[in-house]
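A single protein chain has been omitted; all remaining protein chains appear in their positions.
The block that comes next holds chain A.
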């Protein structure tokens, strides 16, 4: 995202400069604006829910003095499928919400009213005046103005290239946003070659003749038959886009304007009337031809190109028709009446096409909007066979490039989308390269790499968009993993993967064809989706042994197989009790490796690594909960930390598996592990105290008279009693965490795994499992953890105190007062913990919380 930040900074600075606003008076620093935008872009800003939109609209409506005008304008814009309308609406509503910006806008108000040049006006727009101004003192002026400004703003938006090409001009908010998300849209496309504009004869449209061609004779003087012949010829010429002798057309200033025709007034009235009826055909043809020329430009994107191509085909047929008429005319068989007879149905078709073109022109639509419009038209015209056919043809052609993209996406998992028209966009910032994947893999890659662009999703695919996104994503993942696999696996494995790849491509899918029925398409999509998700799931579960991986994680991180911990603690205790910074990590690693090798088997144990954290569990939790405070890890803590507190495991995951077992999950695992590990360690300490107790007692018992012995063995053992209490607490806590929390959630997770049908569900279940575990292990509340930690600390202190005395002396030589104070501490802290738990046990914790409380009350049972 770094690149975006720079560009954002630049744009915001430009904005501030251009709008001449003195920002010093306000606390709206450019940085804040940047932050704001950054946040927005991070939130997939371009996809709004209808509810959000409605809300925004309502707000604007309420704030606008010229409410009706606004609504009108909005509707008309909406009807034209103007791009980014939604974004603009949202931004405007945010401006209304944001008081500061509103004030700013007011300040700049007087300035803007005096500006007249379009350039300045645009600047003024971008300083977000628009509808908010209706609340300003100058509202009388702006009432009329606001709607106008809004329109202007749309205008701006509709010409992205022009804005871009003007140096120093500022992009609108919407554009900034769009740019941030889809960099490709803002790249400048090759313009039309200049000769196209210079040599107008190359166009199919009317050639503007500067010199007025004067007819030899006034047509009115000729006989009606002659007049008819001439006018038929003229009409035929006009149909082809050539000015006739008596039918004239003024040159147009606007490319998109409707062409008007002047038929010589001296023409016979009946003929003239008939001719006039046919003239719209010519004008429509002209319109369509101009549209074709225009839309063939690169910047309009594939869909427009395809549409233009289709239109050209239509026009081609039209030319055939006209030339047939011409043949007839040359044979002298064509009267104006027959011409009219032949033309009438064609006219109708042309009208349909022209209508579409007009709408498209109005919105200057590209991409998805074109498709939607065509789709709508097709649906609308479904009663009219011929019109429907032509519309269907256009829609089908226009859809073709889109569907091809869709096909490569859902069958190969690739995006081939040079114009940024496809509904799925790749986030180029998150690039998959191996080193970064293995080191710092988080779920960002999976969730952010491909984004659904609501703006680019045709209505036809609206309902299945998620499915489409996922299909491609899965395939993409398979592709990535297949490549990785070949790199570092043996030959037989790679061949098997190649087989998968082949399978992937051989999948003889139904060709996607445009249809007005969503269902037909959906079926194909669903098939592809099922196929993709099955393959990926199969790949991950079976080829990469995900389930076994999960088990490994459970064995080691959740200490399902506790024997290795016993072994490890035996060997590494000395090292681990050192201060964290003095610890030789290599040594620990090798000790761990040895313990793992010696204890129970697991295929994937080789991937387990150690990791020493430089902060303890509480601060780890704090960091997770409030990321802001991550900066202030106090150094002093690092000094105090022993290896035991900083020790944790890590796990190497290779690419396709890291999709599921990503950094986020591993962090959760690590938190659980650290907690469990520490408790295990406490248990161990207390067990050692237990051992010492029995030894101490035993040693003294030997020898000495029975009398003496009697005194000693029956000595009170407050210490033993306290130790028992602590041990009981620790073991119960362990039991609770392992069986009642981890094991039961694991159980549920396993059941879910059986039902899982795609990778996203799998991810979801996995996270759910971990979150539940964390929550029920009291690892979501710093408060609770503190309490537990205090208790643990008391236990450690007690164990150490016992350790110091027990070696040569009798164990209960420890002064009773010390034991008593430990006892008091422990009991107090336990009580506090229980209080805290019952407090936390709101309805939020639900059943699990109840169980937790129950178990812990059980601990203190006395």
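Quick note on the criterion: a contact is a pair of C-beta atoms (placed from the backbone, for glycine too) under 8 Å apart; a residue touches a chain by one contact, two chains touch by 3 or more; residues count from 1.
Note that in this section contacts and distances are computed from a predicted model.
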item	value
Name under which UniProt lists the unshown chain, selected from "Fructose-bisphosphate aldolase", "AP-2 complex subunit alpha", "Mitochondrial inner membrane protease subunit 1-like isoform X2" or "Tubulin gamma chain"	"Tubulin gamma chain"
Contact with the hidden chain (one of A:312, A:530 or A:728)	A:728
Among A:304, A:378, A:524 or A:567, residue touching the chain not depicted	A:567
Candidates A:738, A:758 or A:772 - the one touching the absent chain	A:738
Interface with the undisplayed chain - residues on chain A	558-563, 565-567, 570, 598-601, 683, 686-687, 690-691, 693-695, 697-699, 701, 706, 710-711, 713-718, 720-721, 724-725, 727-729, 731-732, 734-735, 738-740, 742-744, 747, 851, 854-855, 858-862
